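Every protein chain but one is kept in place in this view of the complex.
Right after this comes chain A.
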Amino acid sequence: MSSAVKVSAADEALDREFLEERKASETGRYIKRHSKQARWTHGITIVCCILLCFSGLFVFVPALGQAIGADTVFVIRMAHRVLGVLFVAVPLISAIMAPKGVVHIFKNLFAKWDSDDKKWMILFFPYLFMARFIHMPDQSEVKSGQRFADGMLWLFGGLMGITGIALLLDTTVLDFGATVYGVMLFLHDLGFLGIAVFGLAHIFLGGGIFQPYRGMHRAMFGDGLVSESDALYHWGHWARAELEDGKNVVEKRK
C-alpha cells in the first residue's frame, strides 16, 4: 500500500472515529495464526534441523572433521542419528495428533494462485532489495512465495528425512547395496543444499532479520499471534477476512 485512496466523506468520518477509538484504547488487535502444537512442532523440528546441519558439516567438510579428530566426529555422528530420528518423528507424531492441521497446511500449500499471488511472486525478488520503494499486493493466509519456499522446505526436509533413515538402516540393520547407498548419500547431500539455501532464507524472513519482517518471529516463537498491522502488511486478504470474522481476533495490551 503506497498512497492515499479517496473515500466518501461519511467513510472518512467513520475512519477518523475508528482511529480515535483505537488511539484511546490501551490494547491492540492481534490475530491467532499458529496453535501451540504447531509452534512446538516447528520449534523442535528447526532446532533439530539446525543441529543436524552443523553436525552433518563435520562429515560433509573433511577439514572440519579432521580438525576435531575421529573420536569427536564419531560422537557427533551418533548425535546426528538421534537428532535425525527426532527430526522425522516429531512432525509425524504431530501430524497424527492433528490431521486437520495437516490438511490445512497442504491445502494452503497447493492453493490456486490468483492474480495477486502471481504479481507478488514476480515482485518478490526486486522487493527484497528495494523493500522501501515497492509495495506488495495483498496476500492470503500463506503468500505465494511462502507457498513456494515452504514447499521447497517440505520437499528437501522430506528428502533429508527419507534418505537419512535409509542411510541409518543401511549402516546398521539392513544392506541395500553400494549403489543404493551411494544414491542415498548423493540425495542427502542434495537435500542439504536445498535446506541450507531455503532454510537460511526462511530464518532471514521468518525470524524477522529482514527489516520489513521485524517481529515475525513472534508468530512461531512467541504466543502465535500476529499484530493487526503486521497481518495487514503481510497477508492483507487473510487479515481482513479474519478481522471481519473476529473469531481469531484477540485484544491485548500493546
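Here is the rule we use: contacts are C-beta pairs under 8 Å (C-beta built on N, C-alpha and C of every residue); 3 or more make two chains touch, one makes a residue touch a chain; residues count from 1.
The criterion applied here is as follows: contacts and distances are computed from a predicted model.
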{"item": "Undepicted complex member, UniProt protein name, chosen from \"4Fe-4S ferredoxin\", \"Monovalent cation/H(+) antiporter subunit G\", \"1-acyl-sn-glycerol-3-phosphate acyltransferase\" or \"BMP family ABC transporter substrate-binding protein\"", "value": "\"4Fe-4S ferredoxin\""}
{"item": "Touching the absent chain when the full complex is considered, from A:R39, A:H217 or A:H237", "value": "A:H237"}
{"item": "Residues belonging to chain A that touch the chain removed from view", "value": "1-7, 11-12, 14-16, 18-19, 22, 29, 59-62, 65-66, 70-71, 73-74, 77, 114-116, 119, 122-123, 126, 128-138, 171, 178-179, 181-183, 185-186, 189-190, 192-193, 196-197, 200-201, 204, 209-212, 214, 228-229, 232-233, 236-237, 239-241, 243-244"}
